[in-house]
Each structure stands twice: as C-alpha cells, then as structure tokens.
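In this view, the complex is presented without one of its protein chains, the others remaining in place.
Each chain carries a letter (A, B and C) given by its place in the written order, and its residues are counted from 1.
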Amino acid sequence: MVSKEEMDKFLSSVYPQNKCIVEAFGDQSATVRHKVGFDELRPGGTVSGPVLMTVADFALYVAILGEIGLVPLTVTTSLTINFLRKPSSDKDIIGVCRLLKVGKSLAIGEVALYSADKTESVAHVVGTYSIPPSSQS
Amino acid sequence: MVSKEEMDKFLSSVYPQNKCIVEAFGDQSATVRHKVGFDELRPGGTVSGPVLMTVADFALYVAILGEIGLVPLTVTTSLTINFLRKPSSDKDIIGVCRLLKVGKSLAIGEVALYSADKTESVAHVVGTYSIPPSSQS
Amino acid sequence: MVSKEEMDKFLSSVYPQNKCIVEAFGDQSATVRHKVGFDELRPGGTVSGPVLMTVADFALYVAILGEIGLVPLTVTTSLTINFLRKPSSDKDIIGVCRLLKVGKSLAIGEVALYSADKTESVAHVVGTYSIPPSSQS
Partner (left out) sequence: MVSKEEMDKFLSSVYPQNKCIVEAFGDQSATVRHKVGFDELRPGGTVSGPVLMTVADFALYVAILGEIGLVPLTVTTSLTINFLRKPSSDKDIIGVCRLLKVGKSLAIGEVALYSADKTESVAHVVGTYSIPPSSQS
C-alpha cells in the first residue's frame, strides 16, 4: 500500500511541473484538485479544456499508482473527454477517478470533473494507461 | 476570409493565456506550434499528454475559426487523443489539423501531432466543437 | 412520460431490425438486453465488439427517448467504447445506461455492458446523440 505521504513525495520528485493536489486515493479511485486562476481560463470566462484534461489525466495517474505502486513510466495511451457544462471561473476543479479495470499491461478508468461545491459534473473522461512490463510484482 | 494578422490579433485578445503559435490556416486546415520547455515535460523526459491535447485543441480552434470567422464562444464538446510515440523533450510540438466536417452547429476535425522535424506522428486527436447558433452568416 | 408499452410499440414500428429488449427506463437511465447466439460471436468464442456497440447505442437511445419523448430522428453523433473483459459466449449482454446530460441539442450518457449474471462489466461506452431542433416541447 502506498501512503499519502509517499505519493506526494513521489509526485513532487518525478513530476515537479504538476499543479494538482492529491486529496485522496485508494480502492481503485482517486480525488484530485486544481486551483483555477488567470492561467486556467479561456475565452468566455471559463476553465480551458486542456486544464480539465490535465486534472483527469492526473486523477487517473494517481488512482493507478495507488493500485500498482509508484511506477513513474506508466503513461497515458488514450483519453476521451466530453464537456458537459461550463465550469465556474472562480472555483477549483475537482477530479474524481474510478478505475474500470487494472490489467497486466493496461489500466482504464473514468473521471468525473466538477467545479468545487457543485454537484453536476462539468466534464467526463475515460482514459487508458499503459503499465510497463517490469513494474508489477 | 480571415487574415493571419486578424487571427493573431483576435487570439491574443480573447485568449492571452495561449502559448501556441499559428503557423498557417485555411482550406479546412491549420498548422500550429508549441514550444517545449521544462513546464511541458512529465516523468520519463517526454512532453506531457495535456500539452499535446492543448496543441490539438488549439489547432482545431484555429482551423474552425478560419472557416466560420472569429467567433470566440465556439467551444470544444469532445476530444479523443491516442498517444502513438514518445515525443522528443527538446523539440517543439507541431499540430496539423484537417477538418472532417463543418456543420451548422458542430464542427469536427482530426489533428496529427509531431515533434518538429520528425515524420512519424506522436499522437492523433479527433475533436468536436460546438458553434453558437447566431455565429454564422 | 413515456410508458413501457408506448416505448416498445414505437421501437418495433420505427426500428423493426432491432434485436434488443427494453428491460427498464426512466430517471435518465435505461437497461436493455440482447440475446447472444451464433450471429453475435467472433473469433475466440466471445461476443463481437459491434454487438456490444449495438447494445450500448440502443441503451442510450432508449434512455434519451425516455427523457425527451419518442423522437425518431434523434441520431448518434459519437460513441467511444472501451473493451474491458471477455464476455461470456453463452450469456445475454445487458446494457445499463446513465445519462450525463440532456441538453437542447445534444444528449450524452455512459453505458456499462455486462454478461448477464456477472458483476464486472465487459465494456464501457460514452455516447452522444443529436436531438432535432423541433423535437422538444
């Protein structure tokens, strides 16, 4: 089992560019958060699509690492996002990932994205990660 | 017809956060470029997936605006990315968009993403934009 | 509100080629079933991918018609399927749809597909339907 402390330490070591915060993970799921400021907005006063994709991709990464251990070279192979509602420009984005399958070489999960404090999701993501052959015990 | 100068002016006005450069657009297509530096990398010394999605989303936006005119509220409704090969960590990312259909309310296109100077694509994207009802003449 | 009887009558009238059975619908969801016989199999003794897509597409159609009424020209605009586990060759396929959004011109939902009597899903689908402009009251 990976602890929250180990996860945070690992992520800041291998992925210092990351701006998302891990809120929770475990049991084939993860919840992450991304602050929204000027850099995250796009025309129309809404959060840019790529920021939502970033949050979803990170939520998947954390959920998978929570299952298979801290394997840095686990990489995204595909991601599909559907935008559902306009995110608030003044709320953090929350990503809630639930894994659908963790196989030997592929892991797949879905992510619901929310503006913090809202109950209706702003986007839905399904993504697949490739797990390196040597990474599983 | 939108000129390159009008496109650049429009984009820097409505989307100052954008880091992509428009290289060319017209005839249902667009080519854009994104510099790759420390901020664009992820574990494994490669360009992060969200940067590739950003470039693809922007290439679609430019190709569509080149067809329908400078309509800021044209927004992404869905995007599917498949990662094909590891991008170079020291090359710009180039996105080449070709529109598949520009309808009354939806426009859809595909984007091939490359590391500059390479011939094999690093990722493939299909994305859909929603066009606001009042925006077409 | 559309009754089960009205739904069945409508579907057999406009879509006589359909082989799926509606089990339930309402409250932004639907459950449908498809028999599996020789025609539904593919190499490896498993249910063919297109059969799974058919079930998912139909589950989305029923869930959406249950919300917006019996509008025949509601059509699929996009669908993404991820195959998760090998379906049983001797079990019906069950599709359970949950709508993510029903907007004015687009409805979107996800579908979990199961082999009957199994708890782990065999595939996951996200699909979008276009709703004709004149169809909503």
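Everything that follows uses one rule, which is that contacts are C-beta pairs under 8 Å (C-beta built on N, C-alpha and C of every residue); 3 or more make two chains touch, one makes a residue touch a chain.
These numbers were taken from a predicted model, which means no experiment stands behind them.
Enquirer: Return the single residue from C:Ser29, C:Ser78 or C:Ser115 that touches the missing chain.
Expert: C:Ser78
Enquirer: Pick out the residues on chain C that sit against the missing chain.
Expert: Counting only chain C, the missing chain is touched by 14-15, 17, 38-44, 46, 48-51, 53-54, 57, 72-73, 75-83.
Enquirer: So that we can see where the missing chain sits, which residues of chain B does it touch?
Expert: So the residues of chain B touching the missing chain come out as 80, 82, 84-85, 100-101, 108, 110, 121, 124, 126, 128.
Enquirer: List the chain A residues touching the unshown chain?
Expert: 77-78, 80, 105-106, 128, 130
Quick note on the criterion: only the chains that are shown with their structure count from here on.
Enquirer: Could you say what rotation angle superposes chain B on its sequence twin chain C, using C-alpha positions and rounding to the nearest 5°?
Expert: Angle of the fitting rotation, chain B to chain C: 180 degrees.
Enquirer: Taking all residue numbers used at the chain A/chain B interface, answer same if over half belong to both copies and different if under half do.
Expert: Both copies, chain A as well as chain B, present the same residues to each other, with over half of the numbers appearing on both sides.
Enquirer: Which chain has the mean of its C-alpha atoms lying nearest to the mean of all protein C-alpha atoms shown?
Expert: Of all chains shown, the one whose C-alpha centroid lies nearest the global centroid is A.
Enquirer: Could you tell me the distance, in whole angstrom, between the mean C-alpha positions of chain A and chain C?
Expert: Once rounded, the distance between the two centres reads 28 Å.
Enquirer: So, what's the distance in Å between the C-alpha centres of chain C and chain B?
Expert: Computed from C-alpha means, the inter-chain centre distance equals 33 Å.
Enquirer: Could you grab the centroid distance between chain A and chain B? Build each centroid from C-alpha atoms only and quote it in angstrom.
Expert: Distance between chain centres: 22 Å.
Enquirer: Which residue numbers or ranges of chain A touch two or more of the other chains?
Expert: Residues 80, 82 of chain A each touch two or more of the other chains.
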